[in-house]
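A protein chain is absent from this complex, but the other protein chains hold their places.
Take a look at chain A:
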Amino acid sequence: MSVAIDTASAPAPVQETRSDRIVMICNYTALGLFTLAVLYPLVYVLSASLSDPKNVVSGKVWLWPVGFSIESFKAVFDYDSIVTGFSNSVLYAVGGALLATVLTLFAAYPLSRKGLPGKGIIMALFVFTMMFSGGLIPSYLVVDRLGLLNSRWAIVLPAALAVWNMIITRTFFQSTIPEELVEAAKVDGCTDFGFFWRVVLPLSKPIIAVNLLFYAVAQWNSWFTALIYLTNEHLFPLQLVLRQIILQSQFDPSQVRDTAELIRMKELQEQLKYSLIVIATIPPLLVYPFVQKHFVKGAMVGSLKG
């Protein structure tokens, strides 16, 4: 029941008052500071990745690269597991996002229509899984019994539908595709499948984009599922390798039996940490601008009412 406000044809701007201007200045200052707070770590990580690791450790790098070097990026590609990890992550993110988006659309559309019998029960079942889960061991058993353990499917399938996304998508359908449109199509002899394919999908680009992004980012960032279900290094995603590098450089300082090794692992970590973060951040950064224009629209419309 939202009231549409026509912002496009708003009247010409009136003279700004003093208080308006103060509000404006405050706004810009606050937003500017906020931007800096978000931007600084990004710039720092990029600079650190392009600096001589020694300068990073000694704290000489604070904004721009000191002692420019791309050694750390070269070192990254020396490790096979990082390269395979990267391609695995891309595969999981793209494949997982596609599969999950398709499933989400298939589940959300019927649930958005009035005529579906047993709609309440199905919805309740979905929501139930948001509140309660079987826990780690039962999930592990299920994955094991399905024969998915230690395969790529163990990463993609258990995460193939997020109820939260499904609800947003359903709401999007409810509010953008009125029942009247279905009826009109039916009068013209269109089947349900035809309607979904020819009318619903073309009208739902924003929500598809949102779903793809949500799922892809979730897959890109996840490491725990991989840790639990995989025992083959060749299937590990990048995040798991990243974690490995950080873990390997942590020692119980009182029990350092091989100090030379400790020093080397520390150096390795300093060298690889920042360049790996840069590498791990690039794909989402590349994708985001293309999805962003749909993003606000899709997520907002979908979450208007529950």
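Basically, a contact is a pair of C-beta atoms (placed from the backbone, for glycine too) under 8 Å apart; a residue touches a chain by one contact, two chains touch by 3 or more; residues count from 1.
In this text, contacts and distances are computed from a predicted model.
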{"item": "Omitted chain, identified by the protein name its UniProt record gives, among \"Acetyl-coenzyme A carboxylase carboxyl transferase subunit alpha\", \"Extracellular solute-binding protein\", \"1,2-phenylacetyl-CoA epoxidase subunit PaaB\" or \"ABC transporter permease\"", "value": "\"Extracellular solute-binding protein\""}
{"item": "Sole contact to the chain not displayed, among A:Y44, A:Y79 or A:F295", "value": "A:Y79"}
{"item": "Omitted-chain contact residue, chosen from A:L39, A:L141 or A:I282", "value": "A:L141"}
{"item": "Chain not shown: contacting residue from A:N221, A:Q248 or A:Q292", "value": "A:Q248"}
{"item": "Contact with the hidden chain (one of A:L46, A:M123, A:L227 or A:I277)", "value": "A:L227"}
{"item": "Sole contact to the chain not displayed, among A:G59, A:P202 or A:P289", "value": "A:G59"}
{"item": "Interface residues of chain A (partner: the chain not displayed)", "value": "54, 57-59, 78-81, 136-137, 140-141, 144-145, 147, 149-150, 223-224, 226-228, 230-234, 236, 240-241, 243-245, 247-248, 250, 253-264, 268"}
